[in-house]
Each structure stands twice: as structure tokens, then as C-alpha cells.
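Every protein chain except one is present and positioned as in the full complex.
Chain naming follows the written order as A, B and C, and within any one chain the residues start at number 1.
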Amino acid sequence: MLKVAILGGSGYAGNELLRLLLSHPDVKVTAVTSERSAGLPVSDVFQNFRNTDLKFESMNVESLVKKADLFFLCLPHKASQEAVAFFYGAGKKVIDFSADYRIKNRKTYEKWYSTPHSFGHLLKKAVYGLPELHRERIKDCSLVANPGCYPTSSILGLAPVIGESFIDSTSVIIDSKSGTSGAGRNPAQQLMFCEVNESIKAYSITMHRHTPEIEQELSFLSGRNIKLIFTPHLVPMDRGILSTIYVRLNKKTGLRNIQKIYRDYYRNEPFVRVLNNGVYPATKHVRGSNFCDISVFLDKRAGNGHTLIIVSAIDNLIKGASGLAVQNMNIMYGFEETAGLTSSPPSP
Amino acid sequence: MLKVAILGGSGYAGNELLRLLLSHPDVKVTAVTSERSAGLPVSDVFQNFRNTDLKFESMNVESLVKKADLFFLCLPHKASQEAVAFFYGAGKKVIDFSADYRIKNRKTYEKWYSTPHSFGHLLKKAVYGLPELHRERIKDCSLVANPGCYPTSSILGLAPVIGESFIDSTSVIIDSKSGTSGAGRNPAQQLMFCEVNESIKAYSITMHRHTPEIEQELSFLSGRNIKLIFTPHLVPMDRGILSTIYVRLNKKTGLRNIQKIYRDYYRNEPFVRVLNNGVYPATKHVRGSNFCDISVFLDKRAGNGHTLIIVSAIDNLIKGASGLAVQNMNIMYGFEETAGLTSSPPSP
Amino acid sequence: MLKVAILGGSGYAGNELLRLLLSHPDVKVTAVTSERSAGLPVSDVFQNFRNTDLKFESMNVESLVKKADLFFLCLPHKASQEAVAFFYGAGKKVIDFSADYRIKNRKTYEKWYSTPHSFGHLLKKAVYGLPELHRERIKDCSLVANPGCYPTSSILGLAPVIGESFIDSTSVIIDSKSGTSGAGRNPAQQLMFCEVNESIKAYSITMHRHTPEIEQELSFLSGRNIKLIFTPHLVPMDRGILSTIYVRLNKKTGLRNIQKIYRDYYRNEPFVRVLNNGVYPATKHVRGSNFCDISVFLDKRAGNGHTLIIVSAIDNLIKGASGLAVQNMNIMYGFEETAGLTSSPPSP
Partner (left out) sequence: MLKVAILGGSGYAGNELLRLLLSHPDVKVTAVTSERSAGLPVSDVFQNFRNTDLKFESMNVESLVKKADLFFLCLPHKASQEAVAFFYGAGKKVIDFSADYRIKNRKTYEKWYSTPHSFGHLLKKAVYGLPELHRERIKDCSLVANPGCYPTSSILGLAPVIGESFIDSTSVIIDSKSGTSGAGRNPAQQLMFCEVNESIKAYSITMHRHTPEIEQELSFLSGRNIKLIFTPHLVPMDRGILSTIYVRLNKKTGLRNIQKIYRDYYRNEPFVRVLNNGVYPATKHVRGSNFCDISVFLDKRAGNGHTLIIVSAIDNLIKGASGLAVQNMNIMYGFEETAGLTSSPPSP
């Protein structure tokens, strides 16, 4: 059994990660940290876990490093920089949930996150943990930068076509809608039930920090320097991200052809489901699972040529965070890639 | 007191219209029809109305025509064609909630609604009932085609700029998100609580019937033949439409300048609120009111030049249907334009 | 126009009170205070109010006392004690939303609220502001203690029968279910969307502070010293309280007879609707209105004699707080009792 530790485990991603790991056949969780809740049983903080004996402990890296072989870091960006460096330096494997090691270009990171990066030399050691793009490199690496939730939804939606010559890669617009768990577990006025319920709104227009992450991976895939428009929205539901993506075509291409490109691209992927022609993804159909559902449509009417419309749906806490981390772990350690992730989405 | 009748009043728009009219200072409701519920007290069908004596009656146009001066028709498209012609022909005033008299071009109507239009000669008598565009014509007309909910949200968002030379009017993308009441009150599997709750999905991509209606009015405003992309989504909430609209600029224009254009355009409008720089509309802030909140943003990063991002929010049953109809009535009869519509949005 | 001021107006009850007063025909709001938001436009804090010029100000009682004739105090309990005494002492009228002047027995107050009452001499000046019980006394008083939301729902449900000889007044069980706005607007972990949504739970079993308030009024009505069981629950919705109330009968009495007692009791009440036999109240049917819907049922099967089951529904922010306060104001000043409260419940 692989010994794993979760650092900063008292948020929603930590809760979900713990849940997945507790039923994983090849793994034993040896430590979970939380500064706020140090000393408390996990089941006092997360009342869903009433039948576990785990206790939150304070983050003492010197003692933690002896307890596990793989460390899941669910710390805020910036705080994660040094913690990653420590465990990596100690010869341990790390899956980092923060943005600290996702952005390859240090200056880009420093600009969008308004903070210096003190471990720039490690950026090239980190692999962006999206198996559908980087599976081979994940196998051999010791440091996985686990993708953001919006980027996972957006990149998987665009990956099959972004490098195609019929795509105008300067025209990408991503309109994303997210459930509220993506905003985290810290109390905040705007996240209270009575503020979120019965409402939808956009936020962070033109300046959401997931933008450069999406651009980096799409640029990598296409060989072009992609800049795009990304607009997130807050939806009155716990979980789920639906991304509606618009890209103009440089030249006419049939929808069937594009659908075939998607099917071929994801043919062997255990967690990406390309839907039949005309079928719409809904976040409910992936809730509670590691699936990403994708469907593509073609607009031939509007004034400026044909436009591809891609819709993708994920559970932001699973394929968009903790399930993806488990998938990455499975790949790193040679476990069955779907181990611990086999549950179908419950419905309703 | 103006005598008014509501035909086809057992849906959600009818319920809301009745509520607004019952507290309107200048109006008396003399009849409400429903085939399904004929003979039943309104309060048996709509349990919110437990203190009214109104009863639903069957739609006998010969007897109804004598009961009122103004007829609100909340019938399905196609069914409304003849009913409108009847009351109009009898010298009555009509506000029609259906799409039957919204589309000026008969062929366009027949193509999108897959049905012939048997009263094409009346199309030019009808005024598209968006006061912000057609107030003067509404004053003098006898037949108002009350706009659709998505079109109201979309057109108000674009009206101030669509005719500007700095706008690329071939590039319009409207990504709309609607509460569930917009889908009507007839039982359907996909509208059940357990299907809608905790989920978001897109639907009718490239083929929603509100598309030609939006295009007609924007073409009228801009003097260009506009074809655009419109994508509706279903959100787990009762009411509200948020439209996120993307339009590329032909040439650079400052955000402050654009904001000024919006403020000037809506300066005297009682129900359109242009928000301060950086403030986001949310459907909750207009819920239960006739307001339309609009905010504009400018993307200067993405690959193909600057893009204007407009966000608009309405209550789909009020500004998107029944409140708008009351506003049109107020204009037609010279009542205070805000009569019966003065309530602020309740919150939460 | 009556000049009114709202003190402590930045919570949900304050928001709703302001909304109702802004459309009240006989009233002008001259001041709204908030320590947290002093100096900010009301529309920055409550984005629903984007078309008002009011600003929050700090609570300086010396300057406030000159600005209005009637003061609505929406302060926390204990903080309200002295503020009420100040305005009352200055010859002003006061409607107090806190619990400070609701409980006539000072020791009972001090025990349940764990705080001394420093203005005990004013307790007998205060009238418990439930018009259905105390209308005549409200007319002539200067200090109204505005009831709590759960008590309003519970007392109105029981008032018609609690004094009847066929009722076992020792057997009252009130099982109440409340929307989340009742818990207030201050950020708290347990009130975040992701904690409340898709869940129901009980809380404060046997120790909720509204218990002695309900007992006081039912004791007053029945002439007996009533102690009862009150169990509140938190429901994933913004507004509404549904109370399901169980009382055993001392002797058999027909349901029709009991229904007649309810109808007679509330015959002239503008805001209490006794439903037809077999019809169920739902919070949605009173949402956004000052109505209280009541229906009664009779269990003849269970082991210990017949049991009366009463179900009542209110909007906790209107009939349970701000609407009730406006109704009290209307009575105190001789306005039409329904002024500003005529809107039917919107649906859905």
C-alpha cells in the first residue's frame, strides 16, 4: 500500500480527495493537515466522514516527510512554492493542487499572481497533470502540477482541434459556468446561501487567473501563441463546470468530420466521453464522477463564417481537482488508471 | 378603470401578469381564460392567489370581446394568429405574448416556426413592444407584439452600440443563461425538479427560435443585416436571464467612452440600470422587478483585437414578459410608465 | 408623509423593510444606519436598490432623533435595549425587531438571552406586535416589540384553538422549517451555499430562544401556563417558514367545527388565509407577501386520542419580520392596514 499524505486538507478539494483515497484499493492515508483544525478528528470538521479515525494535524514538514511517499499539497498558491520544493528536495513525489507550478513561464506566473516565484528552477521539473495531454511524462515525473478546474474543462474541450489548420486560433471565447464549491470553503459574504441561491452572475471578466494556464496548454498543443477570452460565471449549485466554447473556422469543415476528430482523439481515454450528435452535456450527468462529457456543434449562419461551438462538462471537485489528482497518482505509480475512480455518476 | 382580459392565463407568464395587474392602480381584470382550468377559481390553480374571486373561463372570443378594451394574449404561437386578428378586427387593443406578430418578415417567421402565417397583412400593424426602442410607435398602436425573454435581454444589451462604426456587427455571440420558468408550466420530464436541480446545460444550439427576433431588431437598429450566434442555457433557478454578449471592435475605443454611450442611451429609461465600472449584474438583483441591469467590459488581450463584453440581467417573467407587457400598456394608455411596476427587487 | 428611520439596516430584514417602505404611499425614509457600511450608498451594499440615493450612516442617536418620527430598530438583542429607551424617552415611536422588549417577564428574558435587562420598567410599555392578537393596543402605543419569525408562524397557527377546552395545552409540539435568510446576513461557515444546499437539518433542539416568546403569547391567550416543544430546521431555500404543529384533543371534536373556529377567528384579518379542507400550505404560495396560510387536519388513528395537526406558512422576512412591522406602523398611524403590503405572492 502506497503511503500518502494530504497537506491543507480542510477545504472542499481536500474533503473530496480524502473520500476518494479512503476507498482506493492501493493507498493508505497516513496524515492530513489543517492549521485551523489541527488536533480535531477529521469527522468533526467533515461530518460526512463519521467513520474514520483520522485527525487533522499541524503542518510540520520535518515530521510529515517521514510519514508518506506521495504528498498531495492542497495549499494556497504562493504557500505551496516552498512546501513543494521541500518534499521534492527530500526525494518524495508531489501532486500540487495550487497554481504555483502550472505556469512554465515564471514572469507570466508572477504577473497574474502578483507574487514572486522563488523556486523557478523547479518549474521545468513539474509536469502539467492532464493525462490526456501529458500521460507519458506524468509516468516518470516526481512533481505534478494538478490543473485548475476551469482549465481542465476548457483544455479538454479544445485539445482535439486547436492545432487543426481549419481553426482560427485567434478567435477562442470560453464562457464557463461553475458551481459554488469551486470558490472554496472559507466563509465569505458573496458565497452565503442567500446570495448565491436563485442567481447567476459573471465575475473576473478578462482577468481570471486560470486564463494564462489555459493559454499555455493550448499554445503548446497548437504551436501558436494563443490569447483567448475566458469568462467565468457562478451558478447556484454545489458542483459542476459547463464550458461553452466558441471558435471560428478558417475554412468550412463538416460537423461529422470534426466529431470524428474528437472521437479519435479520445478513443482510448477512460474518462472522456464524446457524446452523440445533437446530445447535450449537463453537469448533472458527470456529478460525482471523473468523467468529462464533450459535445460539438457547428454554426453556419452567423455573419463571419462558420463557428465551432464546443460544450464540455465536468465535476469541478473530481475531474477538475481531486479525481484528476488520483488519476495522476495512478499513472505515476503504475496502478490501474481508473483505480478508485470507477463509480458512475449518481443521478439525480 | 381600464378593463383588461387575459387569454391563456394559466401559465407562468399569465400568473405573473395577473399579479401585476391586480395591484395596478388604473386597471380592472374582467376575465382570465384557460381551457384546461375553465370553471375553476384562479386560486385553485395558482395557490398564491388565495384572495381573489376570479375564475378561469373558456376562451369564447365572441363573449370575451365585450368584456374588455385591452386583451393580453398569452397563447402559444400559431394559436395566437387568429385570436389577435379577431380582437384587432373588433377594434380592440391587443398585447400579444406569442411570437406570431414579432417577426416582420413572414417567410422568416414561417421558416423558424414551421407553420404558415395566415394574417400576414397584420404584421405591419404590429409594433415590437420594446419601449426602449419603439416607445413613440407603441403610444399610437393597437397591436403590440410583446418581445421574447431572451430577445429583451439581448437587444437591450446591444442596442446602444450595435450601430456604432467601431463595432464588428458580424461577430456577435450571445451566451444566455435562463431560469426554468422560461420553459413554461406544462409537465415535462426534463423540467422536473430532480432533472434541473444541481445541473446546468446548453440547449437548442444554433436553432433557438428567438434568434431571428434578436437579429431583426439589431438589424433595424444598425442598418445592417445581422446574423449572430445565440446559445441558451438552463440554470437551476426559478427566474432570471443573464446574457453574456461578445462583440469584436473594428477599432480601439476606450471602455469609458463605451460606458458613456450606454449611460446616454438609457439616461431617461426608468427600467434600465447601467452599472458602475467593474460592477457585475446578477439575476438576483433584478428578480421580482422590471429592471434590466447592464454592465460592460473590454477585453484587450485576446488574439483578434479588442472585444466588448456586455452582461445584462433581467427577470424573465417580468421585464422578459409580463412586466414589459404592463409597461407597454402604460405607454399605450398614457398611464404613468412605471405604474404597477414600482416595486424594488426583493432580496434575497 | 411620515418620516421614518431604520437603525441597523444592513441585514436581510433591513433590506426587506427598506424595500417595502420605499413603495409605501404614506412614508418617507430619512435615514438608514449601518456601522459596517457607514458612508456607502445603500445600492453598493444591496445591489437590488440601484435606483435609490440613500446612504448608510453611522448610528448617532443624537442626530438621528431629529430626522424622523418613527424608528425601526433592527439591532441585535441587548444592543437594542438602550437604543429603544433613548428614542422612546425622546417621545418618538419605536418598532423594535429585537427580542429585547418581547418577553414581559424580565427573568425569563435574562435566562434565555443570558444577559441582564437594564430597562425593565419599559417592558410593560411595549406591546407585542402581532395585530391578530393585539390590534387595539398597537393603535395607541409608542413601543412595538415586533415578533420573531418562528413565533409569528407558531402563534397564528395555534391562536384560534389554544384556549379551547377541547385542547390539551400541555401537549403542543411545533416542528418548524425555515429558509436560510432567517439566520441572518453575517458570513458563517454553516450558512455557505455549499453547506446549506441539498441538505436539511434540525438545530437548537429544546433551546431555541423563540420558545419562551411563543409560550408567553399562548399562555396569554389560553389563560394557562404553557410549556411546549419547539424544533427548528434549516431548509435549502431563501425564504419561508412552514410550521407543522401537533396538539392532542381532550375530547373529540369534528374537523369541520375546528375549521369553523379558524375561519371565524380570522374572518376580518387581511393577511391570514384559512385554506379549504384538505388544501396544503406551501411557503412558495406566500413568498414575497405578508400572508399567513393556515390549514388544519385531524388524526383519529394514533394511540392516544385525536390529535389536531395545524400547518402554517409565512414569508419569514415579510409576515415574519418587515411586513409585519409595516402592518404595525399602519395600525399605529391610522394608515390603511394593508398599505404597502398589497402585492400578491409572485409565483414561481
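The rule is short, and it goes like this: contacts are C-beta pairs under 8 Å (C-beta built on N, C-alpha and C of every residue); 3 or more make two chains touch, one makes a residue touch a chain.
Since we're looking at a predicted model, the values are computed, not measured.
K.L.:
Can you list the shown chains that the omitted chain is in contact with?
P.N.:
Across the whole assembly, the hidden chain touches A, B, C.
K.L.:
Among C:E35, C:D299 or C:E336, choose the residue that contacts the chain missing from this document, as touch is defined above.
P.N.:
C:D299
K.L.:
Which one touches the absent chain: C:L40, C:V65, C:I173 or C:I261?
P.N.:
Of the listed residues, the one touching the omitted chain is C:I173.
K.L.:
Out of B:E132, B:D175, B:E198 or B:E217, which is the one that touches the chain we can't see?
P.N.:
B:E198
K.L.:
Hey, which of C:V45, C:V235, C:V326 or C:L341 is the one touching the hidden chain?
P.N.:
Among C:V45, C:V235, C:V326 or C:L341, only C:V235 touches the chain that is not shown.
K.L.:
If you put the missing chain back, which residues of subunit B would it touch?
P.N.:
12, 180-181, 185, 187-189, 191-198, 236-238
K.L.:
Tell me where the left-out chain touches subunit A, residue by residue.
P.N.:
12, 15-16, 19, 22-23, 46-52, 181, 198, 238-239, 273, 275, 279, 282, 284-286, 288-289, 291, 293, 317, 342-348
K.L.:
For subunit C, enumerate the residues touching the unshown chain of the complex.
P.N.:
168-173, 175, 177, 179, 194-195, 197-203, 205-206, 211, 226-229, 231, 233, 235-240, 242, 244, 246, 280-285, 287, 297-304, 307, 309, 311, 313, 348
Just so we're on the same page, only the chains that are shown with their structure count from here on.
K.L.:
Is the contact between subunit A and subunit C built from the same residue numbers on each copy (over half shared) or from different ones (under half shared)?
P.N.:
At the contact between subunit A and subunit C, which are copies of one sequence, the residues are largely the same (over half shared).
K.L.:
Could you work out how far the Cα centre of subunit A sits from that of subunit B, in whole Å?
P.N.:
One centre to the other, that is 38 Å.
K.L.:
What is the distance in Å between the mean C-alpha positions of subunit B and subunit C?
P.N.:
So the centroids are 36 Å from each other.
K.L.:
So the centre of each chain is just the mean of its C-alpha atoms; given that, what is the distance between subunit A and subunit C in Å?
P.N.:
46
K.L.:
Can you list the subunit B residues in contact with two or more other chains?
P.N.:
Each of 198, 238-239, 282, 284-285, 348 in subunit B touches at least two other chains.
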